[in-house]
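What you see is the complex with one protein chain gone and the rest in place.
This part shows subunit A:
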């Protein structure tokens, strides 16, 4: 069935990576000094790869659109990072992390990649601690862990609610060290606009200096994209305002297949939308589900305050439906369950599109433990709540503050109102086992690729994958390619391929400026987001997807004839930057709907209403859809499907159950 080769090494699953590492061709140190690698993106996947490749001796250029590499959106990850350390002695192992990830991904990920991820997970923690990343510790001085969704072990390492920040600052400091040594040339406030291909291989990029508007040509023996996910196609998401698909999409248009674009993760615990003015949504970390219980009133359209609803009139629907995992079911399951309750009329808050996340029971429980530690074995309720609040504050203080800031409500006193929101994209550029796209010499790491999470990512696995790719996988696998490139001299950037790529980029910029239409870029972005959320969001169906495709095509035509981009292309012009990104989102949105329409099954984050069990769970079709859908871009915004069959040799494929 496959018509693309994933280059998975032969041999036993558990020894593939070890054997690969010991037999992969090497590049000798003197040759490394003349080999140039371009890294686009400075998040966990980009910064870790840039630092590591420079440490190994390669000449590295790294690009980011922000004013500093430290600002990449990995910084906002809150809850934690998984690793199969088994520090808690609760039965964790490489195999169990591998198994949980494959199952969590609803059996739509590649076994070999996921096993490798689980194998290197422990090294990541060691590396980060060595860099001085201050992960949370217990009084004995050892590292602390907490639970995340979709698992029954405690394997998540964390730094309060700021784990992404601390890990990224670790990678950033390693990167800055190399910059200071002159081994990485850093280009901040630069946006990649084209991939340059020579004789079929990626040989460089065209980038725009966002301050001056200058278009620059950069040569590299290989190009790595660590440019993050495309959740902003929905306009409202938990992504940063600048997160975009442009680098990946330009690569796609140059021949890199785009895999499983319809797999989007809708995160169950986000602050609900409050009005039309809203520009972004804010996540409340999954770690809160460790200590928070999710509920709605048992009565429809119950307008009482949460505190006025007695215990026996509350429906803890996750605990009711999924007794084994309870509030810690995976994200896709929790999100759909929230939507189901709200759609059925049990939602809370002014919009009725919210459920409660309540910390009261656990606050009291913690308070009781604290009181006992202080010798008080019969504390009153007030004492329990006071002592317990201090514990909750230490664990989640920054998240509670953020919630209070945004909603104007005090979450220590009333339960949080939460609702699902777009958070992560499992789809991305197709890559083989080496993390190379279908364009030779063009690599893709982190959220930007599709490789490890199948149809649903488990919490605390994005940080793990970004750093695994950048620190421990790509630096080895890229050697397999570069070892054959040692005789290639740096190609001068007046080569016709650079000239032509630059003309493509400049042509688009000029077109956008010269449309001089009547509507702002945001106007189109909001309309695209609305179509995507309504028809390609938490639930999709054939009719809606077909309508969405037509609507997006019409929107694309309107965009290219009526968008208004003020200013010029030779200055700092944020509207021009946004316009280019939204143009690419519109094309991607269409492909996401095409992919969702093609996949006549439900799996993970992709829920087709036509395909569900009687209990409303996702119903897969393993006979016809156990494949990666890898789309090839064709002239005139058309797409051709290629299939990579998924073979499960080590895990028995079953219906996912968290009951």
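Here, a contact is a pair of C-beta atoms (placed from the backbone, for glycine too) under 8 Å apart; a residue touches a chain by one contact, two chains touch by 3 or more; residues count from 1.
In this section, contacts and distances are computed from a predicted model.
Trainee: Just by its UniProt name, which of "Succinate dehydrogenase/fumarate reductase iron-sulfur subunit", "Probable quinol oxidase subunit 3", "Extracellular solute-binding protein" or "ABC transporter" is the chain not shown in this complex?
Mentor: Listed in its UniProt record, the absent chain's protein name reads "Succinate dehydrogenase/fumarate reductase iron-sulfur subunit".
Trainee: Of A:173, A:376 or A:483, which sits in contact with the chain we cannot see?
Mentor: Selected residue, touching the omitted chain: A:173.
Trainee: From the list A:402, A:478 or A:569, which touches the chain that is not on show?
Mentor: Only one of A:402, A:478 or A:569 touches the chain omitted from view, namely A:402.
Trainee: Tell me which residue among A:19, A:33 or A:137 touches the hidden chain in the full complex.
Mentor: A:137
Trainee: Which of these touches the unseen chain: A:307, A:510, A:561 or A:574?
Mentor: A:574
Trainee: Give me the subunit A residues in contact with the hidden chain, please.
Mentor: Counting only subunit A, the missing chain is touched by 48, 51-52, 55, 66-71, 73, 75-76, 85, 87, 123, 125-143, 159-160, 162, 164-166, 169, 172-174, 176-177, 179-180, 186, 188, 211, 238, 240-242, 274-280, 282-283, 351, 401-402, 405-406, 408, 471-472, 475, 520, 522, 564, 566-567, 571-572, 574-575.
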